[in-house]
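Other chains dropped; remaining ones untouched in position.
So that you can tell them apart, the chains are marked A, B and C in the order they are listed, and the count of residues begins at 1 in each.
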């Protein structure tokens, strides 16, 4: 992300400005949160957080997005949402450049815009709230190093061409290369967004590379596929698996020890603070400027702490 | 009496080729359906008829529209082309990469289009000359072209910084308030529609689609016609790719995924038969429009994302059925 | 009510969108009689038969079968009542075996749902034996030629062991020997008390095998007469509403020695060998032979559609060097294929588009087609061949068989050929239309266009051609003209009776 100024959750913001009942919005004030591959479990807790904040401010919140992974469709959704003149939009930018224009045009119409999860740095969005996928990848790398005693071969399983996932991978790989000379990424396998395909690809890789000691599955379905592939190869005891995201299925696998750990991004935070930021911007409650980047935090989920991450 | 309805079905398959007539029907019934959906939308959402909404809808359907036009020609010739989406992606990636490599943007685009045409040529060769089945050939090309796009980009998007304004204009500019690319789509539609009805090469497309043997025995060079067809679909797909590049200022290897399915769906909605010999360019574009309106509606009525896919295709099914039955009625009376 | 009549149709009316195919037509068929139905193309014969067959339902009128009032709403019902219908157009499953086609819809089963193939092939073989054909029950239909496929259609109907057998132009794609076999079978069935409705445009056949003739004209009932107290001319005049004096135009008087086309030792491995003949200016050259003679193959090879092994073709004394049929057309050689549905027409396309398919480069200007010119040409030929249509933009498959054939001819006359080769040109065409076509071909040949006619209808070949080349199993066995040009001589040559044993290729 371009902006260096990293702030921790800015409650302080709420004390500023003086208008009677500044935190009572109206129901006809609509805020949208937009994503791509919108059916994914990953976004659900984002919206939960967004909604929570929205309810606190007493405003209307809506979630939408392109069910597919198509720039054209994503842009269309954003523009069509903008056409309904909402108070604010929080968008996960499927692609930085593609959304630049649409975001700027929305801002010109007085619609507040923040980005979350995936940024569009050159655009006029007021702020970017995210774990930083690269950062999350780094953290996964560090934990993988612990699990593997800092040595051995690693396989990566992920959806190639999906940008936010590619960023996690980059983060992971650079960290390994920089900090752990005895660890080596030997395999990159494509799950094509489907656990069956993921299992197929990784299974073959495990055959070709008998020395693999760790697997980093950088998105939800990848984790599920990886667990099966490793089990079917009968190598569960030799291979460490780190997944990504916290859908119930993956959490189950962690608690049953089929997966060693998974990465929990602060998705609910992303949602909550996106809404909070948008509201502050809309009502000029914020001090001079809101932080341009908010790290929504990332956690490593293991057998020990897994129970905390189940959402009701 | 299903036996009769069956015979009718067959009867229709045959007699629904009374061109002018079918042409008339298709358009009218489809237009009516679109108007119905739109008007109900404009009732439920005040935003539907706003300029910004309509233009964003229009812009979003251009690429699909251009591809659907090519697909229709392919279907009329009794073939089809699953590789258009990948070719679109390939073209935009090639153009993007070359531009970044320092080529002039127009040179880059030309090369990109040539790359696309090469794919079309290969399709044409294997289908027309070798005699492979078009499904499997273009399926393979779909993978190959997409594969090349990945090789070019290693999976990461190619963004065009500092590309000449004139180029961005193609994708973002507008003439007399109407977005340029919409005019482009209208232009392509009119031209190809006219050619399909009046020009000699395109007439041959109908002949080979209708009865390949008879076409051969009429001295028509079937191989050449098929080559031409696949070159056309590839050309239009490449143009769609360039447009996407000009519009978003970025080329990703995933550009155009699924476009082939949407194109075929649109063509079929527009009254093109998968059996060949029959089809309407205008209808196909209307098909694209219908799909776009439906998608737009889902957003405006903020239908839950988990329901969107279900609703879209349900409406699609209903629309096609209504269209189909309306024709049956006009036929059997 | 009396059971003298197996089938009674009273005041049948059938309307199709755009056409009134039948208006109160009557038909009475006695048990065990062979009853012929005649009429011009488009008179409504097939439609009437399809009504009996349960394919169409009439708007008005009653049908009595074996005295009982019936209404067949689908083919199954009519089959179960005892009606076997052989449609005019072949409808077979090309991918499947002969046996499976003959027993389509009623494959013999074991106790389970499994097909009893042993029995299927046995039963099928028995039926095939009646026809004295050489192909086998387990052969795939797609590999058989039209004649053989037509036989399968007939076998299908006969195997139903029906009370009423309807044959809609069964001989149109048969050659003499198969027709003979068919007539034997018809006699056999007749003696068994089966009634037969027989549609044909070949008068001599009708007088040979039919007891009664019912005549239709433009969907209206004209009358029914006994063949024994009637003759060809008055049936024809009932059909067309006027007298047709002489059926075949006079033979050519001015056959010059100028060779338009000369074929020398033409050979194609496996199909035919050393075929040589000449086509002189001003003559019509007939080709006769039985199925498998290879006439079609010879013609296709001359036109460059199929490759040749050796030999030369001379056009106006210049060796014809062509690599494809396209070039042949440019040299002015037109070939009218024998199977109009499969190879000739674009059934779902308009009459106009069919008619101009071979002359696109004549009517184009740049890349565009001259709309008005295309229309003119179409109308010109529709008029010249008096094709019965309401609109040149209707698809060809809404026409009756005969009119479809005319469209095909028109398509090839439109290229203004030097040599016109016609394979079974009058297949399924009514008497009136035939006479027109004979006249037409004669005119063309007088204008100096070389005409070759492959025909399996002996009277026709003899009637219209000046000379006839006879083939047998890929060899020219003789060329006949003048006095020698008669049925016996042709049949002897055609069946290759030199000292060679008989029953080859489905010939008796």
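Here is the rule we use: a residue touches a chain if its C-beta (ideal position, glycine included) is under 8 Å from a C-beta of that chain, and two chains touch if they have at least 3 such contacts.
Predicted model, so just to flag it, every value in this text is computed and none were measured.
Trainee: Only one copy per chain type is displayed here, so what's the full stoichiometry of the complex in this file, written with the chain labels?
Mentor: A x1, B x2, C x1
Everything below uses one rule, namely that only the chains that are shown with their structure count from here on.
Trainee: Ignoring chain C, which chains remain connected to each other?
Mentor: Ignoring chain C, the remaining chains still form one piece.
Trainee: Looking at mean CA positions, which chain is nearest the middle of everything shown?
Mentor: The most central chain here turns out to be B.
Trainee: Starting from the Cα centroid of chain B, hunt down the chain whose centroid lies farthest away.
Mentor: With centres defined by C-alpha atoms, farthest from chain B sits C.
Trainee: Using Cα averages as centroids, what's the distance between chain A and chain C in whole Å?
Mentor: It comes to 73 Å between the two C-alpha centres.
Trainee: From the mean C-alpha coordinate of chain A to that of chain B, what's the distance rounded to whole Å?
Mentor: The mean C-alpha positions of chain A and chain B differ by 34 Å.
Trainee: How big is the gap, in whole Å, between where the Cα atoms of chain B centre and where those of chain C centre?
Mentor: Measuring from centre to centre gives 43 Å for this pair.
Trainee: Which chain C residues reach two or more other chains?
Mentor: Expected reply: no residues.
Trainee: Can you pull out the residues of chain B that are in contact with at least two other chains?
Mentor: none
Trainee: Quick one: in the complex, what on chain C touches chain B?
Mentor: Residues in contact with chain B: 17, 55, 57, 73-76, 305, 324-326, 328-329, 335, 337, 342-350, 353, 357-358, 360-361, 364, 367-369, 371, 393-395, 397-398, 411.
Trainee: Looking at the complex, which residues from chain B come into contact with chain A?
Mentor: Touch residues, chain B against chain A: 45, 47, 50, 52-53, 56-57, 59-60, 63, 150, 155-157, 159-160, 172, 244, 248-250, 252-255, 257-258, 295-296, 299-300, 302, 304-306, 308-309.
Trainee: What residues of chain B sit close enough to touch chain C in their complex?
Mentor: 1, 3-4, 7, 14-15, 17-20, 195, 198-201, 203-204, 206-207, 210-211, 213-221, 277-278, 331, 333
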